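A single protein chain has been omitted from the complex, and every remaining protein chain is retained in its original position.
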Amino acid sequence: MIRKVVYSIFLAIIVLSLVLFFAAFPFGKNKMTVGKYYIDHGVQQTGAANIVTSVVLDYRGFDTLGEVSVLFAAAAGVGVLLHMIGERRERKVKVPPNFVVRVGSRIVFPFILLFGVYIFVHGHLTPGGGFQGGSIIASGFLLLYLAYPNYKLKRGGLAAIEGLAGLTFVTLGLYGLLTPKVSFLYNFLPMGVFNTLVSAGILPIIYVAIGFKVASEFAGIIDDMICDVMCRGGEK
Amino acid sequence: MIYVAWVLIIFMIALSILAIELKNLIAAVVAMGAVSLIISVLFLLLQAPDVAMAEASIGAALTMIIYVIGVRQTERREE
Partner (left out) sequence: MIYYIGSLLLIAVGLYAVLVKSNLIKIIIGLNFISSGVNLLIISVGYINNGTAPIFSRLGLNPNTMVDPIPQALTLTAIVIDASELALAVAFVVLLYRHYKTLDIKKIRSLKW
């Protein structure tokens, strides 16, 4: 009890000092320095209508490569931790899914896939991109796990998609080193017409690769959690 | 328009306290998903549609499912 009071006072002091600190940054005022440059020159330099996409993939593309590798490390960690002990068994469910869930999920699943692909193909034009579209596709696989207790992803195909997507990203980046302007992730393809689907050079290709990579990694995490954790549910 | 933000933020803080104090862990996880959904609406009000989509699909769906799987394997209630 005394610990709760002490911690509450401590947290109140922290929040009060942070509020006083952030009073120096007035809400809603223009505080941009670098962002102004990106907004003014992003369209000419990268050709993408979505400035967030051009920051994520072009100006800070190397950052995104590191972020994707962190995601891979976390997915690999989940797999290693959960497959450390014992072998995989069949899932047991108490109540089998009924007819409506099975048929409905089979009808809805292709549309979820299509929506996810739409989101990451149009990532340089509209809000959205590889991360959002990939997670939408992964949640579509979740629906299949819900409807079919014996459903199992083919992990070999998943690993192949993931590896190819990562390889595409790295190869496009390394090809930039061979161009006259020697720099990693240099946008060597032509810009195309602004605000059309085929424009902005290599940015849509990279976003599609990121979309497949995020989708396969999240689907792998879900597969690890469900097929290894739920199978042991009968032990307790 | 500012009143929408006030109402949403008050709801968000109330739901987060609820998520921490509930004894039923599944209910706590569902409250956490509701907090993520409210945060995604706030991102939309702050003119960040990219982040709002990411938060709605990852924070409110995938994270919640991962927690539910974990809670189902372990204890349902907190003593």
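First chain written, first letter: the chains are A and B, and each begins at residue 1.
In this section, contacts are C-beta pairs under 8 Å (C-beta built on N, C-alpha and C of every residue); 3 or more make two chains touch, one makes a residue touch a chain.
Fair warning: this is a prediction, and the values are worked out from it, not measured in the lab.
S.K.: Kindly note down the residues of chain B that lie in touch with the hidden chain.
M.R.: Residues in contact with the chain left out: 2, 5-6, 9, 12-13, 16-17, 19-20, 25, 28-29, 32, 35-36, 39, 42-43, 46-51, 54-55, 58-59, 62-63, 66-67, 69-71, 73-75, 78-79.
S.K.: Residues on chain A that touch the omitted chain in the whole complex?
M.R.: Answer for chain A: residues 3-4, 7-8, 11-12, 14-15, 18-19, 22, 25, 27-32, 34-35, 38-40, 42-43, 49-52, 55-56, 60, 63-64, 67, 70-71, 74-75, 77-78, 81-82, 84-85, 125-127, 129, 131, 135, 195, 214, 217-218, 221, 224-225, 229, 232 touch the chain left out.
Here is the rule we use: only the chains that are shown with their structure count from here on.
S.K.: I'd like the Å distance between the centres of chain A and chain B, where a centre is the mean of that chain's Cα atoms.
M.R.: Centres of chain A and chain B (C-alpha means) sit 19 Å apart.
S.K.: Which residues, counting only chain A, touch chain B once they are in their complex?
M.R.: Interface residues on chain A, with respect to chain B: 50, 52-53, 119, 127-129, 131-132, 135-136, 138-139, 142, 218, 221-222, 225-226, 229-230, 232-233.
S.K.: Over in the complex, which chain B residues touch chain A? Could you list them?
M.R.: Listed in rising order, the residues are 49-50, 52-54, 57-58, 61-62, 65-66, 69-70, 72-73.
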